[in-house]
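Here's a structure for you.
Every protein chain of the complex appears in place save one, which is left out.
Our next item is chain A:
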């Protein structure tokens, strides 16, 4: 058993770390203030990422990616997690579900996405279908050899900059002994398709500038060529490719927690009250000790779940544990850091209040903490018939 990083991994970490510090940090305050990423900044980040060979580094070499393992990619995203989500979106990491592209879909979607010529966004959530994915109302029906889609999606991250969308839509209902069950199909939808519209979403307190959008489908016609995977096979592609997105949330939580933690330690060492640094008070120093312990635990849990994927070992439960623990750890670490800073922690002169706000969504998106607990407990009890 070996817990160290290889020379290559060390270099990957140090390259991405300096990239985030030099190319992302300087623009964060502006993005936070305006809620927008200036287009020239977005383009510069994207071009530099392409030049460095890091764009779409999660894709295999045969389609033009860097072929990083899940573990190496987790290290990349851990460092990216230190920086603003709105900005590091342009350190492009297309959805790996695009590997399900067949035939001419590869030329139209997969390869341009890997080259950074087109950006993608994933659309699943609806106002009435959050954790209950199968409850989706957005539906497609057959008409004259095409599919006609009606309905809407919301909370769609990355939609603002996307050229095409990976959309999950209901394409029928099966009667099962446990009641009616919707069949789901995954479609690739180009921006500008008649009947399809991208509308501004809501203002979130987390990740300002990383906007969410609403997608509406009004008799939007799609051909069979737009189906990703099989008709009614939406759950199959989802299960094959989207399990790993939870590792993204976990690693980014660890990265952000480490950045936040540095502020906590520095401040505790420098801030003096009652004639001594507040780090001399156990009320503060023990909190710091708990923070680093939890960060390290989350880090190891996350990296080991990525490693399990690379080894071909079952990882569903472990990924759920990592996502659950890392996102909840981030909430505690950002909250404690804010508390250590006192009133100043709430002011936007420091990034602490931002880390604290940003942390909140990590327990919600990509499967809430409750869904992760459900996955974990189901895996434990299913074999026991309970």
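In this text, a residue touches a chain if its C-beta (ideal position, glycine included) is under 8 Å from a C-beta of that chain, and two chains touch if they have at least 3 such contacts; residues count from 1.
As a convention for this text, contacts and distances are computed from a predicted model.
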Tell me the UniProt protein name of the chain this structure doesn't show, selecting from "Iron-sulfur cluster binding protein", "Electron transfer flavoprotein subunit beta", "Putative oxidoreductase" or "Nitrite reductase small subunit".
"Electron transfer flavoprotein subunit beta"
Using the touch definition up top, pick the residue from A:53, A:127, A:200 or A:342 that touches the left-out chain.
A:53
Selected residue (touches chain absent from view) among A:12, A:338 or A:376
A:12
Candidates A:41, A:66 or A:303 - the one touching the absent chain:
A:66
Residues from chain A at the interface with the omitted partner, ascending:
7-8, 10-12, 14-15, 18-19, 51-54, 57, 66, 68
